[in-house]
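Sharing a structure, written as structure tokens. Questions coming.
Shown here: the complex without one of its protein chains, the others still in place.
Each chain gets a letter, A, B and C, in the order it is written, and its residues are counted from 1.
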Amino acid sequence: MQVMNSQIADIITQIFYKVKNEESLGEIAKYIPELSNVDAEKFGVHIAFLNGESFGIGDFQEKFSIQSIAKVLSLSLAYRHLGERIWTRLDVEPSGNAFNSLIQLESDKGIPRNPFINAGALVVCDILIDILQNPKEELLSFIWQFAGTKSINYSLRIAKSEKQTGFRNIALCNFIKSFGNIKNSPEEVLDLYYLLCSVEMSCEELSYTFGFLANKGKILGADQEILSLSKTKRINAVMQTCGFYDESGEFAFRVGLPGKSGVGGGIVALMPNQYVVSVWSPQLNEKGNSFRGMKFLEEFTTATNVSIF
Amino acid sequence: MQVMNSQIADIITQIFYKVKNEESLGEIAKYIPELSNVDAEKFGVHIAFLNGESFGIGDFQEKFSIQSIAKVLSLSLAYRHLGERIWTRLDVEPSGNAFNSLIQLESDKGIPRNPFINAGALVVCDILIDILQNPKEELLSFIWQFAGTKSINYSLRIAKSEKQTGFRNIALCNFIKSFGNIKNSPEEVLDLYYLLCSVEMSCEELSYTFGFLANKGKILGADQEILSLSKTKRINAVMQTCGFYDESGEFAFRVGLPGKSGVGGGIVALMPNQYVVSVWSPQLNEKGNSFRGMKFLEEFTTATNVSIF
Amino acid sequence: MQVMNSQIADIITQIFYKVKNEESLGEIAKYIPELSNVDAEKFGVHIAFLNGESFGIGDFQEKFSIQSIAKVLSLSLAYRHLGERIWTRLDVEPSGNAFNSLIQLESDKGIPRNPFINAGALVVCDILIDILQNPKEELLSFIWQFAGTKSINYSLRIAKSEKQTGFRNIALCNFIKSFGNIKNSPEEVLDLYYLLCSVEMSCEELSYTFGFLANKGKILGADQEILSLSKTKRINAVMQTCGFYDESGEFAFRVGLPGKSGVGGGIVALMPNQYVVSVWSPQLNEKGNSFRGMKFLEEFTTATNVSIF
Partner (left out) sequence: MQVMNSQIADIITQIFYKVKNEESLGEIAKYIPELSNVDAEKFGVHIAFLNGESFGIGDFQEKFSIQSIAKVLSLSLAYRHLGERIWTRLDVEPSGNAFNSLIQLESDKGIPRNPFINAGALVVCDILIDILQNPKEELLSFIWQFAGTKSINYSLRIAKSEKQTGFRNIALCNFIKSFGNIKNSPEEVLDLYYLLCSVEMSCEELSYTFGFLANKGKILGADQEILSLSKTKRINAVMQTCGFYDESGEFAFRVGLPGKSGVGGGIVALMPNQYVVSVWSPQLNEKGNSFRGMKFLEEFTTATNVSIF
């Protein structure tokens, strides 16, 4: 690992221990049985700068279930293939409701409010099944390409666990299908969806994987463009307004960076042209976002005075 | 007026005429009688850079009713006085509903989703009445201070016209009062609210007035801090996620700058540390935002490749 | 008072004491200050048969605030004048929401779901202002005509008390006005509405007043038709489906008679062609209906095996 700007490393270290020592008011996600087996005290942070420097602390090299964070990757793949046509099947507005709400779908006739609520991610999976030969394999290859490593994989154990209790997702998928906005069989779509959510990464891998979104669409350390600058900016914009369910406004307000969270307790956020920062702590606040992750990032952007606003 | 970077002036000029010559699919706001008297073909653009350069084109020196754009100014004043305590009475989440919806207030027990929907702006007016001796005068003085000119005023004619047809706003204000989140009499709060919305500015005045939000909280051209850096960033964040009613996600997605619109057809947007840009065209799209204004800004940030994302 | 069927009197007496001696889980309405001053232990029952027999027990001759029960009387008056045209401004569907909800009005464009939620009663008051010369006087005369006595009156004290805290009703009235379904000034409509709700009657007076609805539209003891048979049946139908706010289904289910309740703790119910029964006990259940009143009526129709079903 290259040595990085020592000041940032100091700031991260300081905030890391401060947050670690404060009481966490969060709780581990219970609704996916396998997720609830994680050690609640795990806590890791990793930052990767575009100039190649990086720094990690705590459990930053331990893999965890990235869950909804993976929805940014499936969207990127579908967006690359379909271009702006994708938005005929998805909107880009914050939902003002919980991540698994069915309410707005009813008035919006099956068009999900954005690609990061469950409904939207299901439609993206449906699209991937249409445009890819082997959706599961190609999606994983795409993730490997971002991450610069083949050490990343689905967790069949997690996918199976989520499937067994996924009645709400079955409901969502069939509800959208009833409006005609799912083309393939709900079973097939749900299978891909559960696999997608089961991807496991460490904070370190997460930072590198999301590097392209801070790097004008180019993979970190390579000169290869994955997405155009315009598409990259647009994904960042959607993360900013919709990346944290019904706490997206709060995240923009407190942290001020585009980012995405998952119920596994991971959060990734990025400062365009500068860095990607990843945090993992499995205890969630009542909105379903990592309690310590939110806290760390708020203190981090406050201390460094760097945010997109 | 200082000469500015000629390239930007050229880009603005080109896009201005392109958008002007395309058919507008918008319509003038009808619900405030006085607003509907405006010439629908008015169109002006003005940009002010932090380095003192600026450029305007079209009707950029003609005053118009800034309407909801003024809600950023009243929020700034209240936020400066109350600090973070203000958020006990307001949330910072996008609403997912129309600007004058009462639905979420019912489930949220009278706490408006954000300060830029009508409900939130009414609560801010209520706060101003509590903390200021002469709310109307002091609010105007505060605006003069931002703008660097005393040429800005309320339009009593517009305020009166809006009051006469403002049944929805009376409903909103009394509804919030029924939950206890309006402290003063609804009449008094509504009077200040209508005055606030009636403020008239030109694009040029608007750019300078909003300069502090691009300038780390300091008034343009002065070294005077109006808001702390942290508060400034937070207001920008709320503009980003909530500034365009139920089209906020779309604006972040297409334009990529924090901004605020009004039903008078004005939009102000800003690139932190660089510039403020104001547009005025009174024809609104179906979400209540200026049709040509949205289009101009989208093409402008695309052409310059500059946005916060 | 004529002697009546002694068996019914015995049944009523028995149930009256049973319910009186059981613990009440209700609470007095707090939201209208003057209403909260009533003695919570008041309890009266009165039944009037079409054949002239009647029976009362407990506080059945003490006046109380009939509140929403009066909405049946204002509707009857407006319906008599307008006929079926009235339903262009009101629907007859149960609301599935609380009595003062604004939610459905938003999607239904200002057409209240039925005449017995607050929104609907406000529209009825608006209609009365249009069709009557002196709405307050004529409405009261109409009630006197039903009741067969001029001893009934508005309570200015209650009306004033409700007005002072009636922000939710101001909100409702202005909200409907914003859709164009209130023609007069909201102030005027609300004044009549508060007076209407302030009417005071005893159980005994209430039974006689509602006699026409059990008597094919004719005033009890007179041969005078107030409403046609068809209109009378229709008002009974609307009471059945909408008379108890979001507990209307429950009342039909448990009691099985058309009826109407008020937050003053009164309930009137009727068996067409047989009798009207009135109950008063000010402690309300969580849906806003009299706890003991509901209980008494359930046990009464169970014991007598008489209901419309």
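The definition used in the following text is that a contact is a pair of C-beta atoms (placed from the backbone, for glycine too) under 8 Å apart; a residue touches a chain by one contact, two chains touch by 3 or more.
Keep in mind that this is a model prediction, so the values were computed, not measured.
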Neighbours of the unshown chain, displayed set only, are A, C
Of the candidates A:R89, A:R113 or A:K177, the residue in contact with the absent chain is A:K177
Among C:R89, C:R113 or C:K163, contact with the omitted chain is made only by C:R113
Where C:K20, C:K136 or C:K233 are the choices, the one touching the absent chain is C:K233
In the whole complex, of C:G44, C:P112 or C:P258, the residue touching the missing chain would be C:P258
Listed in rising order, the subunit C residues that touch the chain left out are 91-97, 104, 113-114, 229-230, 232-234, 236-238, 240-242, 246-250, 252-254, 256, 258, 272, 302, 305, 307-309
Residue list for subunit A contacting the dropped chain reads 101-103, 106, 167-168, 170-175, 177-178, 186
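To be clear about the criterion, only the chains that are shown with their structure count from here on.
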Whole-Å distance, C-alpha centre of subunit A to that of subunit C, is 55
Separation of the C-alpha centres, subunit A versus subunit B, in whole Å, is 32
Cα centroid separation, subunit B vs subunit C, in Å, comes to 48
Touching at least 2 other chains, the residues of subunit C are none
